[in-house]
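Okay, structure first, notes after.
Every protein chain of the complex appears in place save one, which is left out.
Should a chain be cited, it is by its letter among A and B, assigned in written order, with residues numbered from 1 in that chain.
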Amino acid sequence: MENKPHISVRNLNVWYGEHKALNDITIDIPDKKFTAIIGPSGCGKTTLLKSFNRLMELQDGVRTTGEVLVDGEDIYGPKVEVTHLRRKMGLLFQRPQVLPTSIYENVAYGLRIHSGTDRKLIYTTVQRYLKEAALWDEVKDRLYEPAAKLSLGQQQRLCLARGLAVEPNIILGDEPTSALDPISAERIERKLLQLKDKYTIVLVTHILRQARRLADHVIFLYMGNLVESGPAKDFFENPRDRKTRAYINGEFIEEPAA
Amino acid sequence: MDIRNLKDRIASRVMCTLCMAVVGLAFLMAFGLFLKARPVLSLRGIFNVLFSVTWHPTQGHFGLASFIMGTLWVTGIAMLFAVPLSICTAVYISEYAHRRTRTLIRPVIDVLAGVSPVIYGVWGVIAIVPIVRDRLMPFLSSRFPFFPFASDNYTGYSALSAGIVLAVMISPVIISVTESVIREVPLGVREASLALGATKWQTVKHAVLKKAWPGIIAAVMLGLARAFGETIAVLMVAGCALGFVTKSIFDPAYPLPALIANTYGEMMSVPLYDAAIMLAAFILLAVTAAFNMVGWRILLRIEKEGFSDG
Partner (left out) sequence: MSLSAFVTVAVLFWLLVTVFAKGLPALNLDMLTKTPRGGYYIGKEGGILNAILGSLSLGVGATALALLVSLPVVLYLHVYLKKLSKRAFIVRFFLDVLWGIPSIVYGAFGFTLMAFFGVRASLLAGTITVAFLIMPIMTRSMDEAFKMIPFELQEACFALGSTRLETAVRVVLRQARAGIVTAVLIAFGRGIGDAASVLFTAGFTDSLPYSLFKPVATLPLAIFFQLGTPFPEVQQRGYASAVVLTVIILAISIAARVFSKKYLKHIER
């Protein structure tokens, strides 16, 4: 049951200026499984996620120590080509970020920058991934219209298609359904479940029920610390840590008296 | 390293160089003008140049004091008119005006800001100078025959005309900066005051403006800097009489920028003349840069820290 982890985090610490966002995190993300990172807001879930594709370093005053191994290689190593690394992972944001071009060009963007411009190949690839994201039927007649005209749910599916088109092995999601209406949210969830067979999926969510529905593996972060992690069934039925139990039950987590 | 990253690196170098060139430009300007100005400084010394009123280039006298005085007169009059008017307008726009009025007034201010200085000069000549000459001067000069009204200049081309035109020119700057500063004052401040039962005017006066006043000072400084440096509009209506020390608002004035503009033709023919003019330009650069730096520092601090509560 335990196969080789796709992502291995070892003693990861992340500082935002003076504030320490992640404290000595050591965790494994299993391969081709659905992992949910849960915890209250502001506890470092997004920071951890964005450490996987080194998106954190775009912000001001961010300092990182420790290792993050993807496919065995430390992504913070000196020889790592960050653009290639990021291509291995697709990221869905909370608010869909469509590029200011047409629907077609949004999906084609990754292809254009990474693999050159064979027109027919790009067209077939765009079509394939729009279908994969369950968007093709809705947009096939207006591929060249501005992507901004789509509804939020459609935009998020477009972002999914765009992310898949660069052929990553890992899909990262930062609460990708929280800005969507329930129907669109459900569609995205269903699609992510289908993709689980081919991709490793890591989803940050603050909706416990979503984690219960989707996850094979759960990681619980609180105040930048790893509290507990494990297979979803064990996690939800037999939580070991007191804080975990409190969180799952919807109670306030109390710090032990010092 | 592949070609994409190579392109990225090269682009980064180029852009960074351009940024440095921008910063360098400022220093280059100051340095260049100063270098050109040195001959007259070493001959005459800074105090003589700044404080002597003797301006006789052919005889080697380069006292800039009368021109500095002219600048002060014109700028002073302009600020006298512009500051109250602009602050009131800004307060009105941000606190009192209806949405619709606001959308009407803002473009007007933008247009005023964009109008060419020459056009202001034309307006000044056609509209302001006659008013000063035919109405204001006779009226005020006879009623109050003392400083600062008494004058022998009946042409209308005077410090007052220049001051009025300049006031209109710098108002947009003061208005827009003041308005944005007032808007930055958090809503909570107003709410707190009104909740205590204060009237709108009391709220504005004691709560909002009190918080906003550093920003308003900054706005005034930026306006002042602009007034100092305006050349062509002032030149057209100020009179520019050589050898005259301005003692009245109706006297002609010869501000520093106008001096620089007027003498470009003759500069090269007399020794040290060009150095003196470059010195005048350097002084303008230094003074306006100083006011701008202080003004922007205040504004930046407001933007970063917001308004402290209390």
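We take it that a residue touches a chain if its C-beta (ideal position, glycine included) is under 8 Å from a C-beta of that chain, and two chains touch if they have at least 3 such contacts.
Every value quoted in this text rests on a predicted model; they were computed, and no experiment measured them.
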| item | value |
| --- | --- |
| Touching residue (missing chain; options A:Asn11, A:Thr26, A:Thr65 or A:Gln97) | A:Gln97 |
| Among B:Leu160, B:Ile216, B:Leu284 or B:Ile302, the residue in touch with the chain that has been omitted | B:Leu284 |
| Touch with the omitted chain, as defined above, among B:Val49, B:Leu64, B:Ile77 or B:Ile109 | B:Ile109 |
| Residue numbers in chain B that touch the chain omitted from display | 4-5, 7-8, 11-12, 14-16, 18-19, 21-23, 25-26, 29, 32-33, 36, 84-86, 88-89, 91-93, 96-97, 101, 104-105, 107-112, 114-123, 125-127, 168, 171, 175, 222, 225-226, 228-232, 236, 257, 260-261, 264, 277-278, 281, 284-285, 288-289, 291-293, 296, 300 |
| Hidden partner interface residues of chain A, rising order | 53, 55, 58-61, 83-87, 89-91, 93, 95, 97, 99-101, 109-110, 113-114, 148, 159, 162-163, 166 |
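The rule is simple: only the chains that are shown with their structure count from here on.
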| item | value |
| --- | --- |
| Mean-CA-position distance for chain B and chain A (Å) | 54 |
| Chain A-facing residues of chain B, complex | 1-2, 4-5 |
| Complex contact set, residues of chain A against chain B | 81, 83, 113 |
